[in-house]
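Reviewing the structure listed below.
Note that this complex is displayed minus one protein chain, with the remaining chains in position.
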Amino acid sequence: MIWSNILIYFVIIPLLMLGGLALCKNIKQVRAVAVVGATALMALAIYLVVEFLGLRAAGNDAEMLFTEGAVMWFEPLNIHLALGVDGISVVMILLSAFIVFAGVFASWKMDPLPKEFFMWFCLLSTGVFGFFISIDMFTMFMFYEVALIPMYLLIGVWGSGNKMYSAMKLTLMLMGGSAFLMLGILGIYFHSAPAGQPLTMNILEIASNNAVPHSWQYFLFPMTFVGFGVLGAMFPFHTWSPDGHASAPTAVSMLHAGVLMKLGGYGCFRIAIFLMPYAANELAWIFLTLTGISVVYGAFSACVQTDLKYINAYSSVSHCGMVLFAILMLNTTAMTGAVLQMLSHGLMTALFFALIGMIYGRTHTRDIRKMGGLMQIMPFLGVGYVIAGLASLGLPGLSGFVAEMTIFVGSFQHADMFHRVFTIVACCSIVITAVYILRVVGKLLFGAVQDEHHRTLTDAEWHERLSTVTLILAVAAIGCFPNFFSSIITEAAEPIMKLFA
Amino acid sequence: MEFTILMYLVPAMIMFGCGIYGFITRKNMIAILISLELMLNAVDINFAVFNRFLFPGQMEGMFFSLFAIGLAAAETALAIAIVINVYRAVRNVDIRQLTKMKF
Amino acid sequence: MELSYTVLVLIIPVFMFLFLGIVGVKLSKKAAGLLGTTAMGITTVIAYAAALTYFFGADQGQVVDGVRQQLTVLDITWLEFTKNLVIKIGVLLDPISAMMLIVISTVSFMVHLYSLGYMDGEKGFQRYYAFLSLFTFSMLGLVLATNIFQMYIFWELVGVSSYLLIGFYYTLPAAVSASKKAFIVTRFADLGFLVGILILSFYTDTFDFITLTSNPQAAISTAGGATFLGCSVMTWALTLIFMGGAGKSAMFPLHIWLPDAMEGPTPVSALIHAATMVVAGVYLVARMFPVYAVDATALDIITVVGAFTAFYAAAVACVQSDIKRVLAFSTISQIAFMITSLGVASPELHHGVGYMASMFHLFTHAMFKALLFLCAGAIIHAVHSNEMSAMGGLRKYMPICHIAFLIGCLAISGIPPFAGFFSKDEILAAAYANSPLWGVWLSVVAGMTAFYMFRLYYKIFWWNNPDYGHHTPHEAPMTMTFPLIFLGLVSIVAGFIPFGEFVTWNREEYIIHLDWTIAGTSIVIALIGIGLATVMYRKENDIPERLANQFRGLWTAAYHRFYMDELYQFITHKIIFARISKPIAWFDRRIIDGTMDLLANVTNSASFAVRRMQSGSVQTYVWFYIVGAVAVAAITIICLI
Partner (left out) sequence: MDYSQFLYMPQELGLLVVFLLVFLFDTFAPRRCQSSLPVLTVVLFGIFTVCNYFMMVRGTAFSGMYESTAATFVMKAILNVGVLIVFIQSIKWANSEAMAVRRGEFYELLLLTVFGMYLMISSRHFLLFVIGLETASLPLAALVAFHKKRYESHEAAAKYMFTAIFSSAIFLMGLSFVYGLFGSLYFSDIAYQVVNNTSAMLVVAIAFVIAGIGFKLSLVPFHLWTADVYQGAPTPVTSYLSVISKGAAAFAFMVLLVQVFGAAYSKVWEWMLYAIIILTITLGNLFAIRQRNIKRFLAFSSISQAGYIMLGVIGANEIGLASLMYYVLVYIVSNLAAFGVAFAIEQQSGKVSIDDYNGLYKTNPWLSFTMMLAMFSLGGIPPFAGFFSKFFIFLGALECGEVSIYILVLIALINTIISLYYYLLVVKAMFISPDECSIPNFRSSCGERVALTVCALGIILVGIASCIYTFLVETAQDGTTMFGLLN
């Protein structure tokens, strides 16, 4: 029975939170429910990792673990509620749990309608976790859209600036992506099994059948890859990201950049690459070019932005571009790097947006030309920002370095000159990143105080400190003990990358 | 002279066409109702003629046209009632006045 | 292994960094300072113990038939890329790393001590010591690296700690921009380093130094003569790696960050930008030397870059007016000496003595340049200005500092018996051995060195003294003078160390014997330089003005460092920002984003366009109806026929 599978509780807990929040009367209860739920998720995620490692150590080398208790859902179409995780999804779940936890504290003083805010927040996390735990395309797609739609109201209601425009644009572009995705999934479904056998939505079965005809792969691979790529902020489908992030409230930016954008990378790999290796091999160069562009392109356009959130949105474009870039290299090391990059980008961007939100909440401006010398006024936030910046420009000992180096080394192992040259192009981004990060840090934190009114501002409060420290610790943990994570990921990536060996 | 099927069908089709033409060009709602009647009757003729010439065996077409006449009557009655309603409301029966709701 | 305690020299500083960084603010300044200094002291002791055990260890196990072994004291897997490509964190003890241990720990300890006095009362005193610890940790990790990727990791870390220390006075815009510049320029160089590593590891399939250096021929052969843009990939790799080194060691044209880096506190300049970090480039090339040695092209590139930089920096140093800048350029020039000497040191010539010479010079230069900087610090501390115009006649006020500075100047100018003489002499020997051109070139530069150093010396300590107003300069406190004395003594005696017995390119013993022809010429040249300086700057006169006016153009160019900074300004702002970033940002907003908005607008206008259809009149409706029906039928019929 499915209740015996601990994975299902990653969906149950947020739903319970949703119910609990619906009953809440005042802000205190809302916070209580949110904290309890987030903590439970975190604990569950850590427990999952332990269990997972235990099973692996016990020599269980099935591709997916915790697959027991799949439930037939739509019998005529052979759609199941099938769960399962491998190393990659496990670390993704861990990441999501961290970000949700930090996000709750980052949105501690949410106003107005805190209850509704947290309800949407829960729905979003339901979708995210559901996406990562399911191995049935239908449920994956369903949870994917469940995760997308709350963004509209989260940005529209609690956002700032030109929020209606941004919210609508973000939702429509992402939904546009998922429209292509839906067609791709249906196409895969109809070619999921050799003639005579029943069609299936189960990813593992499709992969083992490997029955999608090559001619169809040429059509379906772009569909699915672009579909997920839109969420992965792939050039030229990334323009929802700057506006969306700029208008979104803190916690939403955190969740969106931290977790939601990862759905894109994860999906690209789990559905597009995994199910259609042939087309992946043949068409990789097209998307490699696009993502290679977006790596450098995002970094360059971040250099001249003046709005803190725009800068981070564009740096996200660059970093997420790196993820897709590495995935398309189709070898184990690069794949490991991609997942590490997802982790690190998730954490440090969440950290960035959290700090930006806190700073914005005090100074009420995000224009770096209007701020300066904040280091003297709010040292904690300043130091946090510097650490986030250093992580993002790849300082050893923080997560960014590990991820990028793995990607570069992995990509450079590719035998083809084209790929190696592109890798070097991508390497250039580390310099540009340094340029814009230091530019911001210098303008924002160092130097003389720009605005005398800022002198009266206060430093972070306990809940802000808590969420910041959580994220910083996570970033440092990955940076200092990378082998723990990379080994988990590698053993998950290896069997899949065998398809291309 | 020999009566061929076309001698009936062609006028029927002409009636039908006149009906459509009338519907589109008349201003008076009653006139429009009349043109609708033309169209329906053309249909009746069709059924009858087909039955008589092509399938003399059974009476299906005839019956159908009988029913169709009945339906036409019902429709016309209802339509007249509505037209009267409209007339009460706006004091004329010009169909081109009925464009309050558009776009 | 009994040397495994060496790892403590990494653990103690990093622990101090975290401790001071997190709870430092809670501590009192004195406590933090003393804590940091003591920790550094312990580190120094351990470092000395390790180095001395390595060299003179009771069991001579380190020396196998005349070759000093490379001891991998510890090697922990940190990150596993592939089966062979593994980043390990470890400690590699061999002659140069042991030598560097001594250099770094000594200077660092001196600077810690000195800072107690110099930084007294500064805001963020605790932070300062935290950063110093971080730097020490990274620098030691760099020199002890067992593989090239570990070196890269610590390479980045020293870059960051230098960034943090240069920008220590983060409220001063000058300091902020200087730190930013330093980081970005070195970062750019590191890009080369990284790509170099990628290429190298791709062909050799290893990061490990010992594997790389033990059999360089194999490394070259695995490349299978693969070429890129007409140059063998190995040359590319090595040159790119050297680019990284050039960045850190401020070789032309990547030198521009170093003079600005003087915005940081003076002890920091002494530690990072004179003694230790800036020689990382030299150390890198030395570490990889066996590989470089088999690739002549790379060595030539190194030589040319070094030689040119040496001359360029010396020329600029002659006309600067800010004492720290003069010292900075002299540093550049001296490091260029070491680089050149590595470049000219091909094993078959003269036993590759250049390698030994460069390491020797690295050692001595670290000592006397640190000394000079610390003196400069004491002087600045006394007169509260960096400008020579604000100084003069200080020999009366601060005698100890005066003596120490004089020792430093003599050492750097290569006057026997001071340390600089011996090392520089070896370099010249190596250069002449390679080709007379480089020999002459370097001798000239040596003369210039003597000239500008004594110009500096005279202008500070003799020349006329401006009125110092009510507060007359006075000798620095003990914490500051002790390091001066200590380093001064070292600078005197260091030259007599039989360096060749310890450090050579093939780690075999090599007996230094002075070649008196070269030595003599170099002494003469140095004396000429000094004499010239004496004539011009011994006391107030107008010779400098007249010369400056005579060669106005040259003088201004040199004063503005031949406009290198302006060039960089132009490239970064006019090219990168204005010509690349801004257009891209514009393109993104207008074109890409515009297309998305365009789609929406098209839909809207379409919906406006079709509204006529819904005219509200039944007759139009019916018209559409019948036309639709007939059209559908007609089209299908046509298709069928």
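Should a chain be cited, it is by its letter among A, B and C, assigned in written order, with residues numbered from 1 in that chain.
As a convention for this text, a residue touches a chain if its C-beta (ideal position, glycine included) is under 8 Å from a C-beta of that chain, and two chains touch if they have at least 3 such contacts.
This one's a predicted model, so the numbers in the text were calculated from it and none came from an experiment.
Enquirer: What shown chains does the left-out chain touch?
Expert: A, B, C
Enquirer: Can you say which of A:Thr171, A:Gln413, A:Thr470 or A:Ser486 touches the chain missing from this structure?
Expert: Touching the chain that is not displayed is residue A:Thr171.
Enquirer: Looking at the whole complex, which of C:Ser321, C:Thr517 or C:Gln614 touches the chain that is not displayed?
Expert: If we include the chain that is not displayed, C:Gln614 is the one touching it.
Enquirer: With the missing chain put back, which residues of chain A would touch it? List them for me.
Expert: On the side of chain A, residues 73-77, 79, 138, 142-143, 145-146, 149, 152-153, 156-157, 163-164, 167-168, 171-172, 175-176, 179-180, 182-183, 186-187, 189-190, 219 touch the unshown chain.
Enquirer: Applying the definition given at the start, please give the residues of chain C touching the unseen chain.
Expert: Residues 603-604, 606-608, 610-611, 613-614, 616, 618, 620-622, 624-630, 632-633, 635-637, 639-640 of chain C touch the chain absent from view.
Enquirer: Which parts of chain B are in contact with the chain that was left out?
Expert: Interface residues of chain B facing the absent chain: 16, 19, 23, 29, 32, 36, 39-40, 42-43, 46-47, 50-51, 54-55, 60-61, 63-64, 67-68, 71, 74-75, 78-79, 81-83, 85-86, 89-90, 95, 98, 100-103.
The rule is simple: only the chains that are shown with their structure count from here on.
Enquirer: Counting only chain pairs that touch, give me the topology of the graph as line, ring, star, complete or other.
Expert: Per interface graph, the chains form a line.
Enquirer: Which chain has its C-alpha centroid at the greatest distance from the C-alpha centroid of chain A?
Expert: B
Enquirer: If you tally contacting C-beta pairs for every chain pair, which pair wins?
Expert: Going pair by pair, the biggest contact count turns up for A-C.
Enquirer: So how far apart, in whole Å, are chain A and chain C when each is placed at the average of its C-alpha atoms?
Expert: That gives a centre separation of 37 Å.
Enquirer: From the C-alpha centre of chain A to that of chain B, how far is it in Å?
Expert: 65
Enquirer: I'd like to verify one number: the distance from the centre of chain B to the centre of chain C, where each centre is the average of its C-alpha atoms, in whole angstrom.
Expert: 98
Enquirer: Which chain C residues qualify as touching chain B in the complex?
Expert: The contact residues of chain C facing chain B are 611, 614-619, 622-623, 626.
Enquirer: With touch defined as at the start, can you tell me which chain A residues reach chain C in the complex?
Expert: Touch list, chain A to chain C: 169, 172-173, 235-236, 238-240, 242-243, 297, 300-301, 303-305, 332-333, 373, 375-376, 390, 393-397, 401-402, 405-406, 408-410, 412-413, 420, 423-424, 427-428, 430-431, 434-435, 438-439, 442, 445-448, 482-483, 486-487, 490.
Enquirer: Which part of chain C faces chain A closely enough to touch in the complex?
Expert: Touch list, chain C to chain A: 77-82, 85, 87, 149, 153-154, 156-157, 160, 167, 170-171, 173, 176-177, 180, 183-184, 187-188, 191, 194-195, 198-199, 201-202, 576-577, 580-582, 584-585, 588, 592-593, 595-596, 600.
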